[in-house]
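Certain chains of the assembly are absent from this excerpt, and the rest are unmoved.
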Amino acid sequence: MRLQFFSKKFKKVGMEPGALIHIGQTRVQEPVMTILSFSPEDVEEKATKNWEECCVYASQARVTWINVDGLHQVDKIKKLGECFQIHPLILEDILNTDQRPKFEDMGQYQHITLKHLTFAAEEEVHSEQISFILGRNFVLSFREQGNQVFDVVRTRIHRASGRIRRCGAEYLLYSLLDTVIDQYFLVLEQIGLRLEKVEDEVFTHSSKETLHRIHLYRRNLLYLQNVISPVREIVTDLIECESMPVDETMQAYWRDLRDHILQIDGAIDNCRDFLASTTDLYFSNVSNKLNEIMKVLTVIATIFIPLSFFVGVYGMNFEYMPELHWKWSYPLLWAFMISVVSGMLYYFRKRDWL
Amino acid sequence: MRLQFFSKKFKKVGMEPGALIHIGQTRVQEPVMTILSFSPEDVEEKATKNWEECCVYASQARVTWINVDGLHQVDKIKKLGECFQIHPLILEDILNTDQRPKFEDMGQYQHITLKHLTFAAEEEVHSEQISFILGRNFVLSFREQGNQVFDVVRTRIHRASGRIRRCGAEYLLYSLLDTVIDQYFLVLEQIGLRLEKVEDEVFTHSSKETLHRIHLYRRNLLYLQNVISPVREIVTDLIECESMPVDETMQAYWRDLRDHILQIDGAIDNCRDFLASTTDLYFSNVSNKLNEIMKVLTVIATIFIPLSFFVGVYGMNFEYMPELHWKWSYPLLWAFMISVVSGMLYYFRKRDWL
Amino acid sequence: MRLQFFSKKFKKVGMEPGALIHIGQTRVQEPVMTILSFSPEDVEEKATKNWEECCVYASQARVTWINVDGLHQVDKIKKLGECFQIHPLILEDILNTDQRPKFEDMGQYQHITLKHLTFAAEEEVHSEQISFILGRNFVLSFREQGNQVFDVVRTRIHRASGRIRRCGAEYLLYSLLDTVIDQYFLVLEQIGLRLEKVEDEVFTHSSKETLHRIHLYRRNLLYLQNVISPVREIVTDLIECESMPVDETMQAYWRDLRDHILQIDGAIDNCRDFLASTTDLYFSNVSNKLNEIMKVLTVIATIFIPLSFFVGVYGMNFEYMPELHWKWSYPLLWAFMISVVSGMLYYFRKRDWL
């Protein structure tokens, strides 16, 4: 996940603006285009490698959804852009997979870029960029790689009774965005569970590993905040977008989506705050342990160092040491030492060190 | 309380927006509907399990308050929604008990969701979601579970002389909200008392437990802030809501409610600030204790380690050690050692270590 | 001061809004009303227990100032409210002495609530709530208890030449507010002096007490900020209040008052920042002390523990230890030990430990 924090636009540095270059890993062998065109009455779906086919859908009355998986064949994307009259700067953004999530209103169509997130097994957030173009009767979606996240929407379109068949392209876009944003809840839930585990660990058996894990989750949350907080602006921009027809029904859906984003945003803040509190606890545990250790050392040393001195005294070899020849010296010394130890133990207990 | 921090919307992920699903625990066996319809002259109240009955109240001139306790029977809620023409997205929000508090103006009616809070015996804030629908002549309220919080309002309605009988649905909603928000003061007062106990503890006998308690209250305050701060926006939106008739008398009441929320909000901020200061004190105590321990260790070690060396010297078995045969060696050594100890004690006292 | 941090509205929880109840301590035996009515030509002043008398002043051409000391006799306040047609919610606020400072424009009159602060001998800020009602020709002021703070204004009214006699009720209100806010400067000055004492203490002889004092002042400043920062809004609202006639002369006075509040606000921020810096210093002192202690321990232990070992060697009772029988063993050992000590002292001095 490391490099995701830092921009990698350098492949493009010095090139003409609007020049099309794919930035990112090639995650799929061959880009695949799926065309799904529907009206309330029927649905037509096909996957194709001959991308010219899609141009006929640019001005149909039916609603068309064209999904592209794989972005590394720049020529094909360019042709697609020409069919639907997409501005080169927009295509440039779609191809640059380090894009910050954003909304752009181009009048004839709207452009949205955001991240699809999953919580991978190796305890890290895995992200994939998804871009949408919303035209009057079509939605274009671009993904780095095929995954199952849009399958629920596809199923709903095929079901004749669904609302999605009767509504237009805007509702289709809403359904797709809603699916992507729903994944954010899943990711946050995973992280939430892990945070609670870390908290338990801190309470019971915190080790050096614990702090490394805290540091790791902090990085993950930082990343999440980076890619999720711009989505709030995106949805707000969509609600206020002047180029789109004001449709009261859709407004309710968009507002609902914004509420979801607000909820996620708040949950991230909570997680961060919670992590900060857990870190404090961790450091306090470290300090407390040090105190414990020092207490043990102090008790032992404070008891035995003076005793060692006393027995040292009677280990001296002076010729004239009267005590050495007294009969009760030895038992008296023991009695003295035992009383010293008792006094010290009493003192330590009073100060709560034992 | 743990999971309340993190969203649990996953039961719904991938479903069509507006699909009705109850999210949350089932806290009551059978949902109960209570209908209370009143005019300045008379009051009619009944509890019913046959929810169709309520539909007749949708367009009456009398003010009607329909309260539902228990949300897990989705069908019934759906029917109720159809009677009063509630949008499916709103019903979805009512059924999702992880909802962020919010206000939604739907033109014909207004929707409010917020949390009812109580401070449970087990030292944790317990929350329950309450949703309201305000129509022209009716108020619908939805709770997860029956509790006594609305009983004072019910009593006031039955009292013929009360202002509530003469005013409309908006004043009824205000009375209900006021009751819910009044509970926030009680919760905050409980936490405030606990914070002061923790502060006392830190001053007198802080232990490891103290920090755990601080951590717990911090979580509680975080949760409170999450569910209370959106309520401020809700009341502001209500004041500025264009779909509701501007009624000067009601404005004064809403402003009063907003003042209460501001006061609660400020109190939460104070609590957090106070907790931060207390945490500082706690850590300083830990450090001071370490210093005390180290002082004791240092004083003991510094006095007796050199003395042990001196007695060690005269424990050596060299053949030619003239001091061993002198008559006054032993008392002289004692005198020397006593003067060394006195000097050290003087030094320690001067440095404020004793 | 403790409980001032947390709201105590619970006496009212569950009651009808606008129901009049006194919340707070009863600080005076019998409420006293003082009526002061003046025109440029003459002044009339009387203290009365028969509160009905005041009703005649509600619609006089002369400017009237009615001051009430003591709020626990709710009936009297209610009657007063009826004479001057004050809204029940406003009276409720006046009686609730836990009110957050606020301004309310009721069209016919304006309502202001704020705190009067004094720095009591026991090192704590003492607060008392003062409420004002500004009508066209009258000012009502409500205090929990009689004190001398308004005496300067009273004296100025009695002086025939003063500007206050020639101006109307708004200037009277301004004079009273100005008197209250001037007290804030005195309180802050007291705290400022104490902060400097604490700083001196930290530099010279910080003890555990010092941090307790820092904690105490932090609480005091937190409280001050809570009750003073809303006053800024109050004055701003007064300046922009549409129901009051725009009077250019008064505007200059209100702006002057706002500047004072800004100055106080800034001074509180400074104090908090200063306190934070002092706390850092304190903790650094604690750490430095620990370092000092550890240095002494280390120096002593590092010098004498090895020496003890060497003398221990020659305290052994082996039959075959050639050194024991050499003539110069003993002085040579002393020479060796002295050189070891010298070397160590040199090393310690080089590392700046001595």
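Going by the order they are written in, the chains are A, B and C; count residues from 1 in each one.
Rule of thumb we're sticking to: contacts are C-beta pairs under 8 Å (C-beta built on N, C-alpha and C of every residue); 3 or more make two chains touch, one makes a residue touch a chain.
The model shown is predicted, which means the values in this text are computed figures rather than measured ones.
Here 3 copies sit in place, and the number of copies making up the whole complex of this structure is 5.
Everything that follows uses one rule, which is that only the chains that are shown with their structure count from here on.
Of all chains shown, the one whose average CA position lies nearest the global CA mean is B.
Subunit C has its Cα centroid 42 Å from the Cα centroid of subunit A.
Counting partners per residue, subunit C has 315 as the residues that reach two or more other chains.
In the complex of the two chains, the subunit A residues touching subunit B come out as 152, 156, 162-164, 174-175, 178-179, 182-183, 185-186, 188-189, 191-193, 196, 203, 252-253, 255-256, 259-260, 262-264, 266-267, 270-271, 273-274, 277-278, 280-281, 284, 287-288, 290-291, 294-295, 297-298, 301-302, 305-306, 308-309, 312-313, 315-321, 351-353. Those residues of subunit B that touch subunit A in the complex are listed here as 2-3, 5-10, 12-18, 87, 89, 92-93, 98, 100, 102, 104, 106, 205, 208, 211-212, 215, 218-219, 222, 226, 279, 282-283, 286-287, 289-290, 292-294, 296-297, 300-301, 304-305, 307-308, 311-312, 314-317, 321, 323-330, 333.
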